[in-house]
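One chain of protein is taken out of this complex; the other chains stay put.
Showing subunit A:
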């Protein structure tokens, strides 16, 4: 007797769900995949009708599938969202320039407005030039800090309320593991949060928090979605790579491991003591972005680069060395001043102005909004 789908009992199964072990057919797979994301969105009350939501789009599998699913659910359930694609161009030759082509293709397919913000226009440095300056040890620290701020600013320019990213269950579980191994108790519980929102940052959330990578790739395969799948040429994060392989081994032995690890992270109540470690929030004196010191992380890193002490911005010790080596010279390249929620969506771009500090602020953010 031929096996039948565990859900509809009529069609032939094509997939074994890692989360449940159920064998299901293609139609039921699409339906449960989309519905689970929908339920996650409802349970976490992620959106309000009328929200302007940017999808952080890299051209990779996760964000490509996220764009497809957000568009589908917004139409199917009448969320009433205005969706945008927001991409960051890190300036990595042969990697990001190709993946941005994929994003542009998605833009046409889904008919969503796209904005691309580049490190070069924004910070005056590309990842290529940063790697040339600092080598290949800390490049991902620069990239992560710069991306975070660029996404927030891109979102402010678009006048969006919310950024959704393609982080999936495997990513969250991997981060939980890494925080355990680092003994970073304060981050352990927080990293599982579906939605992060400080008072003065744009809301960010992960609708795929409970979605397995295996199912995202299967969904893209069966829907014939095209995505870009080359590794970044500067990806040296061996530690993260090992955490990933370890997670995949656990998953092979017991597929529920991924969701179990997320639940464990969620269950870790963070006491007062542990959270105190996280410094209180300030505003960057130079660029207006959130900071835990006088300068935000991006301004510190940028000053290090500009003063030829590339790695000075990485550690507290390096920062002190930078401070000790004299005052910030005039004419240093800085980031345009940032004001959150200072304007209405229609003149959102004007909320980002050029910083008065540092006359050398010749970089102004460039908007590439190609409305579909």
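Everything that follows uses one rule, which is that a residue touches a chain if its C-beta (ideal position, glycine included) is under 8 Å from a C-beta of that chain, and two chains touch if they have at least 3 such contacts; residues count from 1.
Assume contacts and distances are computed from a predicted model.
**Q** Just to verify: the chain that's not displayed, which of "NEDD8-activating enzyme E1 regulatory subunit", "DNA primase", "Ubiquitin-related modifier 1" or "Anaphase-promoting complex subunit 11" does UniProt list as its protein name?
**A** In UniProt, the chain excluded from the picture bears the name "Ubiquitin-related modifier 1".
**Q** So one chain is hidden, and I want to know which residue out of A:79, A:110 or A:227 touches that hidden chain in the complete assembly.
**A** Per the contact definition at the top, the residue touching the missing chain is A:227.
**Q** Please identify which residue in A:38, A:52, A:148 or A:248 touches the non-displayed chain.
**A** A:248
**Q** Among A:7, A:218 or A:312, choose the residue that contacts the chain missing from this document, as touch is defined above.
**A** That would be A:218, which touches the missing chain.
**Q** Go through subunit A and note every residue touching the omitted chain.
**A** Considering the whole complex, subunit A reaches the absent chain at 3, 12-16, 23, 58-63, 99, 166, 171, 213-214, 216-218, 221-222, 227-231, 244-245, 248-249, 251-252.
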